[in-house]
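With one protein chain removed, the remaining protein chains of the complex are shown where they sit.
Let's turn to subunit A:
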Amino acid sequence: MIIRVQSEPFDLGAETEGFADAQQGMGAVVTFTGIVRDLPGEGLDRMEIEHYPGMTEKALEKIAAQAMDRWDLGDVLIIHRYGNLKADDRIMMVATSSRHRLHAFEAAEFLMDYLKSRAPFWKKEFTQSGAEWVEAKDADEAALDRW
């Protein structure tokens, strides 16, 4: 399992390639990338992501370990940024590998569902008219029920 929490950008192509190259005997690699959405209308000046150093790494390791236990995976990669980001910047990525694609797809979805509401990150959106913390959605919590 590779877990990285960082402020600097990551190279999606190089990370995906590196992850895929490191796999042996795996028939599938699935990746998901989260991108900062612009706000319709007023436009997003920037997004600030705060996190809880120490707990963040532990929470991500726990989520990745749960995925490794539950599905037949070769490996899991999670990269998540914090700090100041702009619209269209990449916030985070996950990659999973498995012998058959179903495991890699399902595990990637599981990782994303848990990352949303169990990893200690908080997003604040800054616009011309001020700043607002992004509120968690009930749907994010409900998404955990299917696992």
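Everything below uses one rule, namely that a contact is a pair of C-beta atoms (placed from the backbone, for glycine too) under 8 Å apart; a residue touches a chain by one contact, two chains touch by 3 or more; residues count from 1.
Following the convention adopted for this analysis, contacts and distances are computed from a predicted model.
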{"item": "Which of \"ATP-binding cassette domain-containing protein\", \"Acyl carrier protein\", \"General L-amino acid ABC transporter membrane protein\" or \"Molybdopterin converting factor subunit 1\" matches, in UniProt, the chain that is not displayed", "value": "\"Molybdopterin converting factor subunit 1\""}
{"item": "Touch list for subunit A against the chain that is not drawn", "value": "34, 50, 52, 54-55, 58-59, 80, 91-92, 112, 115-124, 133-136, 140-141"}
